[in-house]
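For this view, one protein chain was removed and the others were kept in their places.
In order of appearance the chains are A, B and C, and numbering begins at 1 in each one.
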Amino acid sequence: MLEAILFYGFAAMALAGAFGVLLSRNIVRTAVWLLATLGAAAGLYFLLGAMFVGAIQLIVYAGGTLVLIIFGVMLTSKNPHMRFAPRRAEVAVAAVVCLALVGLLVWVLLHSTWYVGPIVQTRAQWAQTGVNEHPWAHDLQAVTQFLDANHVAIVDAKGVPCGPVTLAGLARAAWYELTVMPQGDQGDRRQPLHDADGKPMSGDQLLAELHALPPQDRAIDDAALESAIAALESPDAPARTVQQVAYACGDADLLTDADGDGTRNIGLGFLGVYLLPFEVISVLLLAVLIGAAYLARPRVPASGGTGGGR
Amino acid sequence: MKLLALNVPLPPAADMAAFAPELIVTATAVAVLLLPFFLTRSRRDRLTAAVTALGAAAAAVAAGAFFVRGGSHPAFSGLLVADRLSSFLRVLIFGFLALIAVMWLITASRRRNDATVIDAPEFFTLLIAATVGMGMMVSSVNLLMVVVGIELASLPSYAMAGFQKQQRLGAEAAMKYVVFGAVTAAVMLYGVSLLYGVYGTLSVDRIAASVASAGTIPPVAVIGMLGLLAGVGFKISAVPFHFWCPDVFEGASVEVATFLSVASKAAGLALLLRLVYAVGGFAGAAPHYAGSIALAVGILATLTATLGNLAALAQDNLKRMLAYSSIAHAGYVLMAVAILPTDGQGISGSPGAQALVLYLLVYLFMNLGAFSVVALVYNRTGSERIEAFAGLGRRAPLLAIPMALFLVSLVGLPPMAGFAAKFQLFYALFVYQPISLRWLVVVGLVNTLISLFYYMRVVRAMFLQTTDDGPIEVSALAAGWVIAMAVPVTGLLVVWQPLTKLF
Amino acid sequence: MVPAPDYIPLINLPRPIEAVAVIAVYLGFVSVVAMFFIWWERKVSAHMQSRLGPMRVGGWHGWSQSLADGLKLLSKEDLIPDEADRPLFRIAPYLAFVPAFAAFAVLPFSAKFAFVDVSITVVLIFGILALEVLGVILGGWASNSKWSLYGAMREACQIVSYEIPLGLAVLTPVLTVGSLSLVDISIDQGGGIHRWLAFRNPFLFVSFGVFFIASLAANKRAPFDLPESESELVAGFHTEYSGMRFAMFFFAEYAAMFLIGGLAALLYLGGWYDPFGIVLHMEHTPSLVWWAALAGAGIFVVKAFTMVFVQMWLRWTLPRLRIDQVLYMCVKVLLPLACVNLLGVALWAWLFPGGAAQLAVQIVLTVIGAGGAGAFLAILVWAMFFRGRGITVSMLKPWTNLLHRTESK
Partner (left out) sequence: MNHVLHIGLNHYLVLAAILFAAGLCTMTLKRNAIGILIGVELVLNAANVNLIAFSHYGTGLIDGQVTAIFVIVLAAAEAAVALAIFLNFYNRLATVDVDRGDRLRG
């Protein structure tokens, strides 16, 4: 209910901003309307659990790019209330085209099947998919045993084990608290992870399961696990949750989603899988810095060269 | 707290090796930026170009080594792939960067008021950054890398288009370029987001596997792919994303136009080839898709080639004419993209990729030569219009005769290398099996006929028109450069047969 | 291993009601703090200039001066210039005020008084604060006055540039502790003054300076108060504002002063921990947990107020920089320094994961830092003590005479 209220609030703000941008004829007001959209989008990211992206959106987009745009507007408008009025016919054509576009796009989007996974299925359902014949299956024996004990499996929409089905996947599933759901359903999947009896799994159960795993199949060693358990034994600690266990285990993979926002996972991604684009972006930013600084630099006489300092 | 104890493995050395050309070139960019701190202005410009040329040549050699070794090596957790196609094109692109730097030394560095000379380090940093992006484009197998690569190729290009900031035309060209580029990039990103939603991944291979196993492409994925096509089509200036091309070529300096006409398009076309192969290459799984995808690409190629050639007919500015000509050539190469692999052969050995690579190789030299002559004539006469070429045959035969060779080669007439490229392409189209692409051969021949008119206009102006203007001085270096470009354009035909086996 | 901090809500109420209650408490706190700061700034400036400042309103030392000012501003006419862009002119003060206030939501006062339990409060707080600049820019632009526009432009370029060294400086504590949560960063500093991050290693010591200077600039405080420089731009972006809208800008600035002071305390100066490790000990004693929370909050507020005092002190001491000097300071001094610090902290963590050398460095830096602070306090007390008797001036007399003599020649 609260989620719905927040969503509609942010959505209304974003749409108001978008239509403000579209309809406003004063370029500075256009930029201010864009601020509404950017802020609302950040709110939506928070709502979707992407805290870090939301914060980056506020810092870089609203606090950096938008300021730059407004700065550009101020520098390029002689008359402060400059207006650019499109022609009537153009407006009519654009309105019709855009409405048609929205209609088509929404219709297509609503009638599409999206990728769904990882989803958690019962052991029985997993068996039906024939995944045990999958070449990966023998690598996953230990995990399978563990999952078997809980009657859960993490597979994607096609019944293929998603990614590396390791504790990371389990923790992810635990965090999203996924449960059995039919393929293609796009509802809210944040329901409790169930144990064999169909009751929500507790942190103690997860901890016990972690203990039961052979050491090579979990990303944390025994000592770390012991200290995690010890840390959770503090007198005024409430009943342990799955997230707390994952947090206390201190394992990078486990921590990812126990943080609640994937921030750590993003950091690991930037240093791991996405290291290359991350570094390439630095080349891009260097080039942009040089290009933009060169272009925006005031004109220098051709004979004088640039900057005596060099 | 065990928070800092994260075991993040560094990319393996093999990945770094596959990526060595880009690393070398990036290091060159840093060197170019640092050079001015150690040099006086008078020495700086030429040394900058020389360092760039050397670094780029080294990168090309590194890529060449990888090409010779062969094989396909996925690098950086599957974001890039270093296979024969990407290695060859990186040789081409980085070698081209070296050639551009030399061309700049010969043409632009003579121009006293040229912004690229006054601010050479900035210019070459942008040039190198754009080239790194293009190198990234030809080897991306992940949509995120595709996006990053296209942006890295585009953003410095925008700045380069407007590098002549004292001139109104440069400012105008850059503005059109950046507005158009930003719009297509945004649409592309929306498309990519839809593809991510449908397939749950950004990996091209995994998307391809999903397409193959599903045997069908849902409408929303088609929308996503169209968005992606907008981004890639912008880079190769395929119709209807071509509007920027003539304006930018006319407004930017000749060297920038040369760079964009070859490198940007080569990278975009290779990327498109990869994407189209990924989606349509599973002919065994879904034969009817191969047909419709080839048809779609063929129509795109037809439009691009025909519109480019027809518009070029009306041009008086030679740079603008060559811009439309480059659109037309992109259209020809797009025909090669339509030749999907049929019998499970990889991307590297397929006839389409072979035709594309040969065409781009030949196009590189003839276009570079033609633009060099335009630049040299511009340096002497201050004009890029066709009238400036009147009587060039008498005024500067050392420029006019190679220019004629380049133009004949651009048409694709027999004695020149352009013929080899076109013949190879049309032959591949002619013998393509499961569906008939022979209609594309007809399109290509008709287009070649159209192109004959406007290229020959220049030849006619050079040799048949007379003018009272005196002879144009051509330095030995310039003449040597132009002739050096003419050698492969004429000589490649001799080694045609080995050339087709090259890739 | 430290267990995950358990965030216990202030009061056991349903979440929405609790949220409203907390918002009300925070809003009240921000308002009181801002009003107190306005009065305090006037007193500080007055005392620095050998005046008394507001003395009349209210009883003791004019304590209700800010209240009276507020009433006056409320009753003033809300003027909008004819040529102004009205909607933007109206909305701009809110855009400046709301982020400054909203950022308080993620500012923990002590382990138990942390309302928002996300793990990235550091990023979030800067994300929220980044929005504040828009209010200033729009206010300056919408006024349609040359001076306001100048102020707005200066603000835009100043803030956007200073956010970079600021962000890089903030990364050093984050890197050292390994968390983006202000609570975690603070908890890591418990147990004595040598644990405070500013005294951990030389790079963090310098980083604290970078952070503080950059944060002054980001909050357009003197000597970086170019956007509103009274002497050249009249009052910069808020020249045309009057009444409550004008007050909004002021509230925003003073609230942000507290935020900056609080951030400095949390990131570098031990958070809510005292220099002797008492609070940490109390936190670990179950019966004293709540007392620890209260004492911690008190200590935190004292630290933040001290930093605010330093900001005021600087304002009335240093002359304003020129815009080119401001940018020089950012690009050529703070930015390289911040980069070096970041690298240095990373290297330090790699080279000295602990041990005797680390402890020695901590002690040396503690002595330097605490010595500096002690000297400052001593001077302060000395000045307070002798101020009334005119000894300050007479003691300086020989030097000033010397100065005059050389000048007359």
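Quick note on the criterion: contacts are C-beta pairs under 8 Å (C-beta built on N, C-alpha and C of every residue); 3 or more make two chains touch, one makes a residue touch a chain.
Every value quoted in this text rests on a predicted model; they were computed, and no experiment measured them.
Trainee: In the complete complex, the chain left out here touches which of the visible ones?
Mentor: Counted over the whole complex, the chain not pictured touches A, B.
Trainee: Pick out which of B:Gly55, B:Pro121, B:Gly162 or B:Gly280 touches the chain that's been left out of the picture.
Mentor: B:Gly162
Trainee: Looking at the whole complex, which of B:Ala60, B:Leu80, B:Ala174 or B:Ala421 touches the chain that is not displayed?
Mentor: In the full complex, the listed residue that touches the missing chain is B:Ala174.
Trainee: Which residue, B:Val102, B:Leu202 or B:Val254, contacts the hidden chain when the whole complex is considered?
Mentor: Answer from the full complex: B:Leu202 touches the omitted chain.
Trainee: Using the document's contact rule, name the residues of chain B that touch the chain not shown here.
Mentor: Considering the whole complex, chain B reaches the absent chain at 144, 147-148, 151, 155, 158-159, 162, 165, 167-169, 171-176, 178-179, 182-183, 185-187, 189-190, 192-194, 196-197, 200-202, 246-247, 250-251, 314-315, 317, 320.
Trainee: Where does chain A touch the missing chain, residue by residue?
Mentor: Its contact residues with the unshown chain are 1, 3-4, 7, 11, 14-15, 18-19, 21-22, 27, 30-31, 34, 37-38, 41, 44-45, 48-50, 52-53, 56-57, 60-61, 64-65, 68-69, 71-73, 75-78, 82, 84, 86, 90-91, 94-95, 97-99, 101-102, 105-106, 109-110, 114-118, 163, 172-173, 176, 178, 186-189, 256, 262, 265-266, 269-270, 273-274, 277, 281, 284-285, 288-289, 291-296, 299.
The working rule: only the chains that are shown with their structure count from here on.
Trainee: Based only on mean CA positions, could you tell me how far chain B sits from chain C in angstrom?
Mentor: 53
Trainee: Quick one: chain A and chain C, Cα centre-to-centre, how many Å?
Mentor: 32
Trainee: What whole-Å value do you get for the distance between chain A and chain B if each is reduced to the mean of its CA atoms?
Mentor: Chain centres of chain A and chain B, defined by C-alpha means, are spaced 35 Å apart.
Trainee: Could you tell me which residues belong to chain B and also touch two or more other chains?
Mentor: Those would be 1-3.
Trainee: By residue number and range, which residues of chain A touch two or more other chains?
Mentor: Within chain A, residues 250 contact more than one other chain.
Trainee: What residues on chain A touch chain C, complex-wise?
Mentor: 2, 26, 28-29, 32, 35, 39, 42, 51-52, 54-59, 62-64, 66-68, 70-71, 74, 80-81, 227-228, 230-232, 234-238, 244, 247-248, 250, 259-261, 263
Trainee: Spell out the part of chain C that touches chain A in their complex, as residue ranges.
Mentor: The contact residues of chain C facing chain A are 1-4, 6, 16, 85, 87-88, 91, 118-120, 123-124, 126-131, 133-134, 137-138, 141-142, 144, 149, 152-153, 156-157, 159-160, 163, 167, 180, 286, 289.
Trainee: Under the definition above, what is the set of chain A residues touching chain B in their complex?
Mentor: Answer in residue numbers: 105, 108-109, 111-117, 156-158, 224, 250, 252, 268, 271-277, 280-281, 283-284, 286-288, 290-292, 294-295, 299-300, 302, 305-306, 310.
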